[in-house]
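All protein chains but one are shown at their positions in the complex.
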Amino acid sequence: MSGLLAGYTTDGFFDEVVDADGAIRPHYRALIDRLRGFTPEELERRERVRDALFRTAGITFTVYGDDAGVERTFPMDLLPRVIPAGEWRHVEAGVIQRVTALNRFLEDLYVGEQAAVRDGVVPRWLVHTASGFRREAFGVAVPHAARCLVSGVDLVRDEDGHYVVLEDNLRNPSGISYVLENRAAMTRVLPRAFSEQRVRPVDHYGPMLLRALQEVSPPSAGEHPTAVVLTPGVFNAAYFEHVFLARQMGIELVEGRDLVVEDHVVHMRTTQGLKRVDVIYRRIDDDFLDPVVFRPDSALGVPGLLSAARAGNVTIANAVGNGVADDKAVYAFVPDLIRFYLGEEPILPNVQTYLLWDDEQRAEVLDRLHELVVKPVAESGGYGMLIGPHATEAEVAAMARQVQDDPRGFIAQEVVGLSRHPTLVGDHLGGRHVDLRPFAITGETVEVVPGGLTRVALRKGSLVVNSSQGGGSKDTWVLEEEVDRC
Amino acid sequence: MLARLAENLFWAGRYTERAEDTARMVDVTYHTQLESPYGEVALAWQQLLDVLHLRSAYGAPIEPVNVMRFLVLDPDNPGSVTASIARARENARSVRELISSEMWEAVNRLHLVLGDRDLEAELTEQPYELFRVVRRLSMTIYGVASETMPRDEGWRFMALGRLLERAEMTCRLIDVRYAQLEAMSGPSQRLAGDTAEVARGPDRTDFHHWIAVLKSASAFEAYRRRYRASMDPADVVEFLLLERDLPRSVLYCLDGARHQLDALRDGRPSRAARQLGRTTASLEFRDVGELFDVGLQPFLEDVQEQIAVTAEQIADEFFHHQPGGALHAIATG
Partner (left out) sequence: MRLDIRYLTRFLYAQPVSESQNELRACPANDHRQAVVHYHVTTEPASRVAAYHDYWGTRVDTFGVRQLHDRLEVVATATVETQEPVRPVAAVPRQRLGDSRFHDTHLEFLQPSAHVRWSHPVGATARRIADGVGDDVVALAQAVHDHVAADFAYQQGVTQVGVSVDEVHASGGGVCQDFAHLTIALLRELAVPARYVSGYLFTVDDATGADSHRDEVEVETHAWVEAAVPGWGWFAVDPTNAQHVGERHVTIGRGRDYGDVAPLRGVFVGDRRHELEVSVSMRRLALAPLGDQAAGRGAQQQ
């Protein structure tokens, strides 16, 4: 291989672009040919264009930790990820199936007969000890049972290229703004690459989300429901995205103090007086949503909000209490939930997961800690995780102690080889691990935005793609079905 | 529009104006007092603190450099130039989506430029340049805002804040100058009403003081075109209070505020608009000579009071203020 891919090796991983024989996969050929035509100077010039676009747009996120409040950009690699139509059909069907089952499970758990618990599909005690289980939300129904209005299901591909599910992210998944901004930037940086392929658009996300929000508005809302985006405020890590989404949908971005509940109806304070609000796309965690029933010290929320939702005067999306299904131990039961609620075999499998309260499984895991991944059940974003093969002896020992102290608090998983994707490193391409977060929207039905966010671990060999841990992203192209070919 | 955002825009307007006007007043006080005896200098700074209602906040013995530091760069004094700019920026940041990028950049630049300078040293050595920068960059903010923002609701709230603040600050500017001159020349002279003869003389000792006042309101050139060489305090006061075409005159600002308020209330009855109308009417037909007789200061205080009342009514009407206070949780056993 010449030029860009000179010296490129797949090192035994599944590579998105180069197959096991070193040939370019068919759906990447046009793109790679185009990039081969670029001189290093040309590539550099395009990267500069990209950087300028992102700077102007002010696309940043905040990283929590030592340098609290530092704003960084989430770098987009120049080489997009391409998903052929057939492959996407599989992913899409799998995500829809999974989200459908999870909606059913959550609705049944909070306002139904708790069939999955009653029939022992998920242990009752497991639900009762999940930190995301919200007894306070009991009995609060959601129109169309659309509890996971937005979910961001994290997928990875294993050594054989099979898609498997890592997390479901049913609370407040972020990242969709990068999907849209990446695409907007790509069409400017590599315009001709688009014209050669038929890439499915993503820019209908805003209208799609707004339609779903209107669909789940309570019956009392009338013909033209008012939806708002509720943000914790400018200091939140994802504030940029909240602004972005409100703008995409053309609705108000409000903070808790802008809303007030009167007679179990939510209103926003406008210069013209109070205006009724029917649907709230909230980007505030459950605990801070309503100080009457949750943390009484929360100034971010809206007192009385839950009573308004319960009275059927407002819909809160995503629904309160979805975190129970984000618990990584409950995640382990999602394939069973799919079988139970839908009577179907899961299209997308889970990663092999070990439950550590089980004495046998725990013993085996403790023996093999250095070859497994261990995650706290209630965290997301890669926080508190141990990657056995990359960990020091001390880290492994510390995790072993934590697991023994709190077996319910952790799960272990086999390490997934995570597929790799050529990524621009300096003036050449290097293989870097990637994942995929498609975004599913539930209104009256479940729909998936073509593609989603491809995150890439920019450090060589790293398996951690989280934006908070040094990850980057790629524009993700889903190709149209080639109907007119035959 | 959301009441909170309207309020933030209103205050973005007020704080930018406050920063600029405070800088103007410190500037004029500093430069007119350079050649005065020490006692007078101290008195002048004390009077400045008085009209800004910051005397008790300052609290310390009057030492010119310290007062200046307090008014310009003390972060604990919410009325200081740098604090006002920081608060203007905070407010602008929270309504980033409603103002133009150009305006945001201008606000941000003023904040950053001041952060980069050694303000302490400049104040002690040569503050002129600093005041000039504040004034110029503040005016840049209005300039770009005016050229880049649509005249929508958001714009109107910002303009309203700026105009009310400016009207109030111009009152204070006159107030402090008048107080200083009164103290220098003895109360009898000023209150005797015999202004015409004393005031019009070209060799008046306070001549340069009145020029400074006009300059600090960017009104000296306009004044000269109107009144030629004469420098009558009554003319100056009348010009700064009642000149309809002068952008920093009190009447001009209140008229402008009323215009914005009328557009905002959109035909609805408004106590704030009525209040503002009354204030404007009480100014319009005022005879300044008469004011000098009955005392200018009570009148200026009254105008300021009425502006404050208007601002409160705006908050009631548009921002829906609940009496402040934190959220408290209760639980009974």
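Should a chain be cited, it is by its letter among A and B, assigned in written order, with residues numbered from 1 in that chain.
In the analysis below, contacts are C-beta pairs under 8 Å (C-beta built on N, C-alpha and C of every residue); 3 or more make two chains touch, one makes a residue touch a chain.
Everything quoted here is computed from the prediction, not taken from an experiment.
Novice: Consider the whole complex, including the chain that is not shown, and state which of A:Pro291, A:Pro422 or A:Pro438 touches that chain.
Specialist: Of all options in A:Pro291, A:Pro422 or A:Pro438, contact with the hidden chain holds for A:Pro291.
Novice: Tell me which residue among A:Glu42, A:Glu159, A:Asp263 or A:Glu444 touches the hidden chain in the full complex.
Specialist: Residue touching the chain left out of view: A:Asp263.
Novice: Which of these, A:Pro26, A:Gly139 or A:Pro219, touches the one chain of the complex that we don't see?
Specialist: Going through A:Pro26, A:Gly139 or A:Pro219 one by one, A:Gly139 is the residue touching the chain not shown.
Novice: Per the definition of touch given earlier, which of A:Arg310, A:Arg339 or A:His428 contacts the omitted chain?
Specialist: Of these options, the touching residue for the absent chain is A:Arg310.
Novice: Touching the absent chain: which residues on subunit B qualify?
Specialist: With respect to the unshown chain, the touching residues of subunit B are 322-323, 325-333.
Novice: List every residue of subunit A that touches the chain not included in the displayed model.
Specialist: Interface with the chain not displayed, on the subunit A side: 123-125, 128-129, 135-136, 138-139, 260-264, 291-293, 296, 303-304, 307, 310-311.
Criterion: only the chains that are shown with their structure count from here on.
Novice: Using the touch definition from the top, list the residues of subunit A that touch subunit B in their complex.
Specialist: My answer: residues 234, 243, 247, 252-255, 257-258, 268-271, 273-274, 291, 296-297, 299, 303.
Novice: Provide the residue numbers of subunit B that touch subunit A in the complex, in ascending order.
Specialist: Touching subunit A from subunit B are residues 1-4, 6, 93-94, 96-97, 153, 157, 264, 318-320, 326-327, 329, 331.
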